[in-house]
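With one protein chain withheld, the remaining protein chains of the complex are depicted in position.
== chain A ==
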Amino acid sequence: MSQSSAAATFSFSLQTPSRYGPRIGNILYRRTGPSSEPIQIATPGILTATSRGVVPHLSRDNHRATNAIRWVNVPFETFLEHNPPVPTLQPGLNPLHTFLGFVPGKHILSMSGRDPYDGREMPPNGVQHISVNSLRGVRKLSPSDWRSYVLSCKPDIVFALSDIPFTNPPYSQKRLTKSIDRSATWLSAILRPAEGERPLNVLVHMAGGTSAPARKAFSDSLVEKLYGPEADAVAPLTTLDEAVAGYSFDLVPLRQSLEVSEKRDPRNASPTDLNPVIPTHTEQIIPLVKASLTPLPETKPRLINSTESPHEILHYISSVGIDLFDAHWAQRAADIGVALDFEFPVRSASDERRDIGHNLYDEQFTYDFKPFADAFRGVISEEDSSSVPICHCLACSPFHPPSRIYHGFDTPEHSGTPIRDPESAPHYKPHHTRAYIHHLLHTHEMSAHTFLVMHNLEVLDAFFAGIRSVIAERPEAWTEEVEKFLQKYDGSLKVFEAAKASWKAVELARGKGRLAREKEKQDEATLGTVIETDD
């Protein structure tokens, strides 16, 4: 499957085609221009989540130093605070990359209207708009505005607007019908090729809510041949699916609906919620995903937003052959002081059940000078454990920068400091320790989260590399390896609950005056993300 265009090509190839089972593939994104080395993303793989256009806690030098960050998704709603949205005014060849500081040669940027993690209640969508959140309140986003923003910002990939209600689940049959009709119409609005504009790489959200027939109906509408005005609207396409680059699934609205239909209290999930208490409902969602995929070609990439754990990811790979997952949960784990520590395939089958990470707030880490994870070491970690794989994050494997800024009469010839050859291999330093991060967490230092985000993304990336290697090299062992993983690592994520409780305790200990003063800022939604203003 590929979309050829004069501007850039997005192609996806499956090495091990499979309709619903584990599969490995490769995304190739090739820009035109002098530096047109294609960007490759092996699947199953991750996309990194952003908040207000940045990978939380990472300055540009640090996000570039994190190789796990390759596909980055940018929810656009926060930019609707201004009209026109500021990124649409950015000049240049790759305006969104330029505005946000991502590298066209390294990063694939996708743009979605909403933050897929945001499940807060919203005013209803309309025939010609979805409701989106911005700091200045709810805004309406229409398919035509969306198209024009996308054409101005030139992301590599765009999510078509989808009519996902966030009003009051469960939704009636009538509402779901409206949803799939609108979503299909809005999809055609973004697919419509236009003179002189580059064809877009469009991912479509699989509409239909928790109704399998509605989901199938939506997918059917993508592949059915169009006639009359509908066909004219997207000519020369004969079906919508022809121009669709891939399929996406948002779990948050599905979980909310399933939760309500079980007569429970649906908790509104906000993008900043750590680990929504809503059960994942994986078993119920898998048939819904299948219902969507049944009519569709198996050759296009499938993306799921808002999984909560490696366990859940393995389920979706095993049962419905999902290719891409957002890293949001692993990034949020960094906000609450959790250093991820898990591996796939499991190398040492020990009896003890383990957490998937460490709550570094815990007092047990006060004197723990080890690297963040047991499953990984730093490049020059002392333990003689060359069999343990390396975590290349800047916490586990920091190094002396190959060059530094000079400010005036401080170059080596003046200071006498030996000069470092910028071409030489990195001069690695010892890993940062759990004890250091424990200290930074308890003293509310933002750097703690910086280190943890970089580490967690690398651990998650390594997890996916392991997944791919098993599918590629030992497909017959897949089920057994998944089972081993589920056995070894606690899937109830107690460690996240503990970390959250620790965070609150530290907050309280910081004193009532401060809490009162910043009460608004210190609620759970901003947990771990508040900019420290005290010294």
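The rule we apply is simple: a residue touches a chain if its C-beta (ideal position, glycine included) is under 8 Å from a C-beta of that chain, and two chains touch if they have at least 3 such contacts; residues count from 1.
Just so we're on the same page, contacts and distances are computed from a predicted model.
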What does the UniProt entry say the missing chain is called, choosing from "Queuine tRNA-ribosyltransferase catalytic subunit 1", "Non-structural maintenance of chromosomes element 1 homolog", "Acyl-CoA dehydrogenase" or "AAA+ ATPase domain-containing protein"? "Queuine tRNA-ribosyltransferase catalytic subunit 1"
Given the contact definition stated above, which residue among A:15, A:40, A:59 or A:364 touches the chain not shown here? A:59
Residue positions on chain A contacting the omitted chain are 51-62, 78-79, 82, 86, 89-91, 98-101, 135, 366-367, 369, 394, 398-401, 403-410, 414-417, 429-430, 432-433, 435-436, 438-440, 442-443, 445-447, 449-451, 529-533, 535
